[in-house]
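The complex appears here minus one protein chain, its other protein chains still in place.
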Amino acid sequence: MKKVVRGFYSVAYSVKLCRPNVICAYPITPQTEIVENLAAMYANGELGEAEYITAESEFGAASMLVGASAAGARVFTATCSQGLILMSEVLFNAAGMRLPIVLVNTNRALSAPLSIWNDHQDSMAMRDAGIMQVYVENNQEAHDMIPQAYKVAENKKVLLPFMVCMDGYKLTHAYEPVDLLEQEMVDSFLPPYEPAAYMTTKKPLAFGCYAPPHIYMEFRVAMQQAMERAKDVMLDVFKEWAEVSGRDWGGHITVDFPDSKIFVVAMGSVVGLLRKVVEELRNEGLSVGLIKIRTFRPFPVEELREALKDAEKVIVLDRSVSFGYEGPVSIELKSAIYGYSSAEIYSFAVGLGGRDMPKDFLAKIIRDVAEGKERPGFAFKGYQEFEEVIP
Amino acid sequence: MKIKLNLGAISEPLQSEKLKTGDWGTHYPVVDKEKCNGCKTCEQYCPDLCIEVKEVGEEKYAVVDYNYCKGCGICASVCPFEAIKMELKDIFKV
Partner (left out) sequence: MKYFGSGHGACPGCGLPIAVKTVLNALDGKVFAVNSTGCLEIISSQYGKNAWGVPYIHSLFENAAGVAAGVEAALRAMKRKDEGYVVVFAGDGATADIGIGTLSGAFDRNHDILYICLDNEAYQNTGHQQSGLTPPGESTTTTPAGKVLPGKVGRKKDMISIAVAHGVPYVASSSVGYVSDIRRKVKKAVKFEGAKYIQIHSPCVTGWGIDGSIAIKVARLAVETGLYPLVEFEHGKLTSVRKIKDRKPVEEYLKLQRRFRHLFTHEKGKEMIKLLQRFADENAERYGLDLKKE
């Protein structure tokens, strides 16, 4: 059923259809209305047997999900920015405990200065946690991704947390027509959660044990192996989703115009606009293609090597910075294709803290690279020249 | 040979019992069966769960599991009948 809804609702409604047992969250802009929508559903008795808990903090919310997930529940939370960072100690812990927690991060900049606007600095700070990360382009993809996230996370070959990243404001607050899923369809796609091991007095296992040096490393290797298996599991799940829903969002990356000489690489909602920009530039005669990275963790190494093997120039648009180096997506892409592609890499940090990225701005970046006006390396784009002064 | 590794470091119950802590202490408790009336006070206080009142025939008295006893002396200190004496292990005698 197609309906014009806001991004929050597309997420909340999809979460409901996945029949979680425990939902626990703390409000933060621009995630707030996701949890408000879920709270309203709970108040109206629409969440079945689920418990919806208003936490005292994001740290508390994540902690409750650890307990609930270990006890065998399917769980959900949503957060972003300061909230995600506040959760981070718990989330690193949850990943090591191999708990298939699903969360939505409505990407937002990090303080200071305080900013409620969109970039990817928050989720990038979590990249080493052992949490799967998928970035969606629009609200339909966000809506569709929730059941897939559960299916991947709960797969016995994986068992790691899954974070669906959607751009704050740009998606959360946008009205878009979304084909809302049917309960029966989701039920048949996503069976009830059967935990691999859970807390029960019938079989009293201990969760969260500590590991001395003689055994710690093995558990971390096991996490890496689970991430590697997740790559295949995701592809299976993505494919199955395309079949049952009729919407094929592609694999770990999608490639428009694979035979191009120049590629723009980006994640999240900006991809929609880039698609138009690329089309226009191609009409001007530029050989430019577009790569959308959907899965950031596990990182699509082989896919990028294949897609970029004959590329001459690669433009990476990062929405965050690893201060002292450059944008994380670009760092990772470079290391992935090293030895497999001789393309020059142009790495740009753009749109930090909600800085506008209009069509012309994006087109100019690509055109300048194409015309040799830029040098390979790292630069910020779209900021005012300044001189820092001490007041 | 591959080792078995439990998912997420989950552990099976009561595996600590494989660890014999009986050699930790310098002293060990000796129960005087005559004085002991089986009141279980020592049993309730022992931090290492290694002294237990047992029925042996007609008699009922506290029995120490020296595999685990750390020789802390708590049992002796709480016994209302002074039925437990702490003794120095032979290897610590000069």
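Which chain is which? They are A and B, in the order written, and residues in each are numbered from 1.
Basically, a contact is a pair of C-beta atoms (placed from the backbone, for glycine too) under 8 Å apart; a residue touches a chain by one contact, two chains touch by 3 or more.
None of the values given here were measured: they were computed from a predicted structure.
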item: Among A:200, A:225 or A:342, the residue in touch with the chain that has been omitted; value: A:200
item: Residue in contact with the excluded chain [from A:29, A:93, A:254 or A:322]; value: A:93
item: Touch residues of chain B, complete complex, unshown partner; value: 6, 9, 11-21, 24-25, 44-50, 65, 67-68, 70-74, 76-78, 86
item: Contact set of chain A toward the excluded chain (per top definition); value: 21-22, 24, 49-51, 53-57, 59-73, 75, 89-90, 93, 97, 199-212, 215
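Rule of thumb we're sticking to: only the chains that are shown with their structure count from here on.
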item: Chain centre separation in whole Å, for chain B relative to chain A (CA means); value: 54
item: Chain A contact footprint on chain B (complex, rising order); value: 3, 5, 7-13
item: Residues of chain A that touch chain B when the two form their complex; value: 96-99, 159, 196-197, 204-211, 215, 218-219, 222
